Every structure is written in structure tokens, then in C-alpha cells.
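Left out: one protein chain. Kept in place: all the others.
The block that comes next holds chain A.
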Amino acid sequence: MTDALEIQRVEYAYSRDVALRGVSLGVDAGEIVAVTGPSGCGKSTLVHCAAGILRPQAGTVTLAGRNLAELTEAERTRVRRTQVGIVLQFGQLVPDLSLKDNVALPLLLEGHHAAAARRAALGWLERVGVAEDSEALPSELSGGQNQRAAVARALVTGPAVVFADEPTGSLDSRAGEQMMELLVASARDGGAALVIVTHDNLIAAYADREVRLRDGVVQHEVRLS
């Protein structure tokens, strides 16, 4: 299999705190990896470096065959837009736009024709089960419905890797389970690798492999399936 994501000896420090101390991690295409660990261990920082949101101070991140360190900001943005999908804890949908327009945004930013982008968005909203609410605003729907739309937004561009940072953190256990089943099925359906950040063992159990971080280093890796 081809590596969807290759992280080698990545280091990152905020002004005072060192978050990552030489973390390495490889993710194959279609693989599901759970990054676990206690709060403050560097999980989200690792994902932000892997997704090209933060620039690591040392080490390399290769995403879909592109070394992010060698890219300009515009090129990194384009890689992020086309090769990365991201699902965050609270959905982070634009509150003033309908679900359909929220899902269409990455395609519109990429320059797709509006009608085509909205058709694709509607298709993904159908797949995640909220098509009937496509014209609703995020504030008119539940957290679970918003998260479903966030999954659609993450996958609408056909990314190589989907990062989910505590995707069920704002949901109850039943909605969380449904969310994970949807996320895993959608990622597999789209052929994307899935990296889930979680501190919940039940969520980590959906992964093929668990990578546990502690104090900015990989404590251990376990193959789950």
C-alpha cells in the first residue's frame, strides 16, 4: 500500500511548552489510526502538523506524496484543501450558511462551478443522512446533525487523509457511536485514511491501529485488527 501520510521525527513547541518531541508515524491509504493519550500530550498538535495547519520546527510531514516543508503557503493550502479533510469537536460549520453551502465551500474554494459544487454537497449530505436539512442553518439542528454535515464537508473533496479531532466529544454516547460508524464507513467508502484523535477507548476501538502519545512522544503502538 502507498503511504497516505508519513510523519518523521516531528518536533513542535509553543512559546513555553514543548508539545511534540520527535514523533514519527506512518498511515497507509485506507487505514484507520487512533491517536490517543491524556489531555495535553500533543495529540491535536500532531494532527495540526500532519494536516499542514502548523509548521513543525523540526522533522518532515509527507502528505499524499508531497513534503509539506518544501511547499509555499499557497501550495500547502491547496494540498490541505484537496488532500485533507478535517472534522473537529464542535463541527465548526459557518453559522450563517446552510448545511449545503457549508459542505460545498471546499469545492467552491477550489474553483468548482457553484451548481456542481452544490450538487456534490447534496450528494454527500444524503450519504450522511441529513439531506432533508440541507437548507437549514447549523443553529437550527442538533450537534449530531451538525457533525454529520462536518463529515460530509471533510469528505466532499475526496481527500487522501481525514483527520477527526475528538469528533464525538460534544455528542452523547449513542450519537457518538452513530457518528463513528458513519465516519469510518464514509472514509472507507471514499478510500481515505482516517486519523482519529481521542482520549476515549471506545472510540479508539474503531481503528485498525492505536498510537498512544505521552508528553509529546509515542509511548506505544498497538495493532487492533
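Rule of thumb we're sticking to: a contact is a pair of C-beta atoms (placed from the backbone, for glycine too) under 8 Å apart; a residue touches a chain by one contact, two chains touch by 3 or more; residues count from 1.
As a convention for this text, contacts and distances are computed from a predicted model.
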Listed names "PAP2 superfamily protein", "Ferredoxin", "ABC3 transporter permease C-terminal domain-containing protein" or "Phenolic acid decarboxylase", matching UniProt entry of the absent chain: "ABC3 transporter permease C-terminal domain-containing protein"
Residue among A:A117, A:V151, A:L171 or A:L213 touching the omitted chain: A:A117
Positions on chain A where the hidden chain makes contact: 44, 48, 51, 53-54, 77-78, 80-81, 84, 86, 88-90, 92-97, 101, 105-106, 108-110, 113-115, 117-118, 137, 139-140, 153, 165
